[in-house]
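Then we have chain A:
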Amino acid sequence: MRDFSVMTDHPILSVRGLSIARDGKALLGVDHLDLDGPGPTIILGPNGAGKSLLLRCLHGLITPDRGTVTQGGQTLTDQVRAGQAMVFQRPVLLRRSVAGNLDFVLRRRGLSRAARKTECEGLLAQGGLEDKARQSARSLSGGEAQRLAILRALACKPSVLFLDEPTSALDPQATQEIEQMVLRASDQGLRVVMVTHDIGQARRLARDVVMMHGGRVVEQGLAAQMFAAPENGMIRRFLSGGLMV
Partner candidate 1 sequence: MQDFTQEFTIALGLIFTGDPELWAIVLLSLKVSVWAVFIAALIGMPLGAGLAVGRFPGRRALIVLINALMGLPPVVVGLLVYLMLSRSGPFGVLQLLYTPTAMIIAQVVLVTPIIAALTRQVVETLAVEYDEQLRSLGVSRLSSVPVLLWDGRMALMTALLAGFGRAIAEVGAVIIVGGNINHVTRVMTTTIALETSKGNLALALALGAVLIALAVSVTGAVSVLSLRGERQGLGHA
Partner candidate 2 sequence: MVRQWVRAAVTVVALTTGSAQAADPFIVVQSTTSTQNSGLFDAILPWFEAESGIDVRIVAVGTGQAIRNARNGDGDVLLVHAKPAEEAFVAEGWGVSRQDVMYNDFVIVGPKGDPAGVRGGSDAVAALTAIAQTGAIFVSRGDDSGTHKAELRQWGQAGVDVAQASGGWYRETGSGMGATLNVAAGMGAYTLTDRATWLAFGNAHGLEVLVEGDPGLFNQYGVILVNPEKHPGVRAEAGQRFIDWLVGQDGQAAIAGYKLDGEQLFFPNAR
């Protein structure tokens, strides 16, 4: 099924025998999933498909009832997780200045004052927030706030970046800015795994796609092939907009 032409040194995220159930209802059941290649990987599916749950398992925010998640063959120890970062649907910004939000992370990396300043300025420039450094992060617009959340994730110097529907509450202009930041990060070698229910966004960003429905992975493959010739009836219906579960 998978035929990735480009093999890189990106770490492989592997899921084995994963299941989560609440009150006797299976929410997630992913028996076997490998995310290799350079990405970006888009996890696509309708609401309630288990996309966000899977992402949180990959990031170690949720411990599954059963099964394992590994990155580069290692379980998600604190050290492995330190190489991951995540951007949430609603940006959770600390109640400090824009620069303060970045500084919080840089400080945790143990950088010197001078190094923090340089890196902070570089990041702000990347997100077009240079002139808002001293402003309260809570006063940013939705798009600016999400950009800052991405910058803060990048400030962690991760090798893997997870994004959970980062643009679902944003207007087209802000969405485009976020997508550009994501593509740029991916181009610079960051392994991006992003959840969305927006097919257009998936087409624009994905190198490979994981299609989910009802808590299960129903299809996985390179975006180019999948969007050209969907194998599965389900994905065909989803792509044509007919699947609204």
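A quick word on the picks: all candidates are chains of the complex that A comes from, given by their letters.
In this text, contacts are C-beta pairs under 8 Å (C-beta built on N, C-alpha and C of every residue); 3 or more make two chains touch, one makes a residue touch a chain; residues count from 1.
This one's a predicted model, so the numbers in the text were calculated from it and none came from an experiment.
Only one option in 1 or 2 touches chain A in this complex, and it is number 1. Considering their complex, residues 56, 59, 61, 78, 81-82, 84-86, 88, 92, 94-100, 103-105, 107-108, 134-137, 139, 156 of chain A touch candidate 1.
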